[in-house]
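A single protein chain has been omitted from the complex, and every remaining protein chain is retained in its original position.
Per-chain residue numbering starts at 1, and chain names A and B are given in the order in which the chains are listed.
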Amino acid sequence: MKSLKLTLVTGRTVEQGVEGEHGKLRDEYAEKVAVIELDSEDLGRLGVSAGSPVLVKTAHGEVVLKAIAAKGRHPGIAFAPYSPWVNVVIDSETDGSGMPTYKGIEAEICPTEERVVSLEELIRKHYGLEVDLSKLAGQEVSGGEGGEEQLIKDVVCPFCGCLCDDVEVLVKGGVIVEVRKACAIGSAKFLDHRKERALHPLVRKDGEFVKVSLEEAIEEAAKILANSKYPLLYGWSSTSIEANELGIELAELLGGVIDNTTSVCHGPTVLGVQGVGTVRATLGQIRNRADLIIYWGSNPLNAHLRHLMRYSALARGVFIKGRKDRKVVVVDVRETPAAKMADLFIRVKPGQDYELISALRMAVRELDIEAKEVAGVPVEKIYELAEIMRTAKFGAVFFGVGVTMSPGKDETIENIIRLVQDLNEWTKFVLCPMRGHFNVTGACNVSLWMTGYAFGVDYMRKFPRHDPAIWTVTELLSNGDVDAALIVASDPLAHLPKEAAENLAKIPVVVVDPKFNVTATIAQVFIPSSFVGIEKEGSAYRMDGVSLRMKKVVDPPEGVLSDEEILSLLLEKVRELRGA
Amino acid sequence: MPVVLKPKESFKVLVDAKCIAPDEFAGKSLDEIGSLEVYEGGFIRKLGDLFEIQGSPASSVEETQIVIEGDVWKVCRIGEKMSGGSIIINGSAGHYLGRWMRGGTIEVKGNVRSWLGAEMEGGTIEVFGNAGSFVGGRLRGKVGKKGMKNGYIIIHGSAGARVGHGMVKGTIIIDGDSGPFPGSEMMGGKILIRGNCEGKAGAHMSGGSIVICGKLPSVLPGFYIDDVVPKAKVKKEKIEGPFYLFVGDALASLGCGGRLYIHKPSNPHLKFYEELLEVE
Partner (left out) sequence: MEILIKGGYVFDPINGVKGEKLDIGVKDGKIVEASKIDERSAKVIDASGKVVMPGGVDLHSHIAGAKVNVGRLLRPEDHYISFIKAITGVKRSGTGKTTPTVAPIGYKYARMGWTTVIEPASPPLKTRHTHEELNDIPILDKACFPLVDSNWFVLDYLSKGEVEKCAAFIAWLLDAIKGYALKLVDPGVAELWSLGKGYGLDLDDEIPSFGITPREIITGLCKVNRMLKLPHSIHVHCNRLGIPGNYTTTLETMKALEGMGDGIVIHVTHAQFNSYKGDNWPALRSGAPEIADYVNSHDHVSVDIGQIMFGGATTMTADAPFEFALFHMTPIKKWAGSEVEVESASGIVPFKYKKRSVVNAVQWCIGLELALLIKDPWRVIPTTDHPNGGPFTRYPRLISWLMSKKAREEVFEKINKTAKRRSVLPDIDREYSLYEIAIVTRAAPAKLLGLEERKGHLGEGADADIAIYDLDPAEGAKDPEKIVKAFKYAYCTIKDGEIVVMNGKIAKTTYGRTFYVKSKALGEDLMKEVEEEVKQRFKEWYTIQFSNYIIDESEIRYPEPIVVGG
């Protein structure tokens, strides 16, 4: 049978984002995310047509995904959206950074007769658990229709780190009927917040989910946590600052670990700053002044849809009026949609961003590079880019998980920060991480001011300790270091490498989320919560650290509490159980 | 007579047991050792709650021998700050093993997790299995000469990323393969990797030397070819080459004080560097 050795890269896509908001337990989600994008050339070589299943094998496992044709050209690279399916083949090795290797994995791909399994089958096959998704079917929230129409302006969008705050939401009665100015994913989040909702707390009894009262669910959840020797409290990036504060207090009380999703997105960025510092600016400073924008391993058109218009390449600033006043450079392993609108596209070999950055630093300093090409880029092109950077009046690098997740991790980020620091000897240069979840920057900030560390914080000894090689979700779970977990506003089972996910499935888990998610399928207790930024106000931080107040535009479904309220109840109950 | 520790049951959660060190045991009775404080997750326990403890403790640190029979993969900080004596682990061990160690020996029959011998100042660590990341590494956020100051670490298996990160002096030998970034920010000392290296060797190094006997995918742009040498020397051992000798990392210091020995026969893809030597 034909097979191809390719480099596997996983990442965000619009479809994955939108479908995720719709609900992850639907077949449509599987349809959209259990896929692998292959270059047409590679499809041809494999002799499969788009839409056929292929078997993806790595050193860590194998899984069947549906092959689809890549939109941009990237021969030799296979791209898959983040999903529980592709996780099966992901390496849990973090190189001491807490970040698994989601990108640049050697994979063998071949045609197969097998089909793509359903989520239930996947969980049975890989985690040895029987789940009945019918018990986790979300409901559409009803009622509240009709009545007065009200246009709420300047609403902050609770989807990505752009935190667009100009969104207009038209509410009729208690229902959102129209969303203006938001992007496709943001709109979906507002418009679909009533769909597929989890409305009842569930507790697993004799292996079966049973609907229970909120009191009982809180009691059960508190018991799990209070009886645990060392629980992990994970998630936190899609909820408010206020909820994070309570989460940290709970971790302190329990003597457990609290980690936010930074550890699997921009953890290396945090670690890079720990090593060498940073040079940052608010997005307005960049919009107003930057005549050079570099997107490095970041894909704004797939992950931060309004970024270009509001803050970067296409935005109208005070001194830089728009695209024509700026140079745009894209550095990526594949030709992303953003690459097509760039003045210069540099294709870097997967996993070699570090080398390319070093070469650029050499070129910026006018030092000789002995190799003829670095990371697949001819040295002349590197000097060309260095010159573009040095002669810019104000340059900005937006780097994404393409850099943080590629081998090298925090070393790569340190190097890119050093590059920007070096460039400040010549001109103005700043960099900004493209943060994903709407409040992941806030989760880091509140963790910093309360614990001294941005993520991966241990309270074993009743004071905060931090080491990403130990106290991060992937490390703790893949080594089986914790004996219970509280998951708030996150879906680790959908995002973690198999080894970690497998161990999560073995311990009692409490899930607090507005919708049933993949992690809920293995939970012991599930408590539904309201959507921060839609049904509950609270603070969140934009990717550049600007704090904004999120609005409540409609009431939450009846009986559904906010993360803040749920955590307050849990704190109270755990205190009682621990006899404090 | 050593003090023998045997886990009473397999550990379910991380355990912090920095008291398992000759300096803590020396001069204590078995009862006193048994009541030393450890953390099992968020709970304070006595060492004797988690381990069966037997043997007869010595009165001095130097004479103290600790033997752990069984798996302590979840137990961290064993041998922290120890200044003498020995620890033998007949199993696998957790992270921070021998951190800030000043003297004595640690021997591990199985594997170890991250930060083995981190920031150690002296003594010897021998691991028969594999080691995780940051062997002999400098802790995060620290800069300058805070890394491994002296001592000797030998791993008979392979090691993870960033072997000898920020090391100042001492020797680390990896008999197997190494992960990426060995010798990152290294300022002195020696690292020998007998197997292959995942890449990015010597990133931001400003002193010391790294010898790689196996394959290295590429040499970082901040390095310059300096010579081809027949042999490399680590801890009196002469290692047969020939080796390409690179100096760097120019990005860390223009003096290029770091030396990178890359085995020539294993790395034919680096042959193009030889032309640069001939030009001189």
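Side notes on the structure shown:
Just so it is clear, contacts are C-beta pairs under 8 Å (C-beta built on N, C-alpha and C of every residue); 3 or more make two chains touch, one makes a residue touch a chain.
All values derive from a computational prediction rather than experimental measurement.
Among A:Val446, A:Ala484 or A:Leu567, the one in contact with the hidden chain is A:Val446. Contact with the omitted chain, checked across A:Leu25, A:Val64, A:Val156 or A:Leu419, is made by A:Val156. Contact with the chain not shown here comes from a single listed residue; of A:Phe398, A:Tyr459, A:Phe516 or A:Phe531, that residue is A:Tyr459. Residue A:Leu253 is the one among A:Met99, A:Ile185, A:Leu253 or A:Leu569 that touches the chain missing from this view.
Across A:Gly72, A:Pro111, A:Gly173 or A:Gly284, the residue that sits in touch with the chain not pictured is A:Gly284. Chain A residues in contact with the hidden partner, per the touch definition given at the top, are 153-154, 156, 165-166, 241, 245, 249, 252-253, 270, 273-285, 287-289, 310-311, 318, 393-394, 421, 424, 427-428, 430, 444-446, 448-454, 459, 461-464, 466, 539, 541, 545-549, 575, 578, 580.
Looking at chain B, the residues touching the absent chain are 139-144.
By definition in this document, only the chains that are shown with their structure count from here on.
Rounded to whole angstrom units, the spacing between the C-alpha centres of chain A and chain B is 33. Listed in rising order, the residues of chain B touching chain A in the complex are 12-14, 16, 39-43, 73-74, 76, 95, 113-115, 132-134, 137, 139-141, 143, 160-162, 179-181, 184, 198-200, 203, 218-225, 249-251, 272-273, 276.
Residues 93-96, 228-230, 254-256, 271, 274-275, 352, 354-355, 358-359, 361-362, 365, 367-372, 374, 407-408, 411, 415, 418, 459-462, 466-470, 476, 479-483 of chain A touch chain B in their complex.
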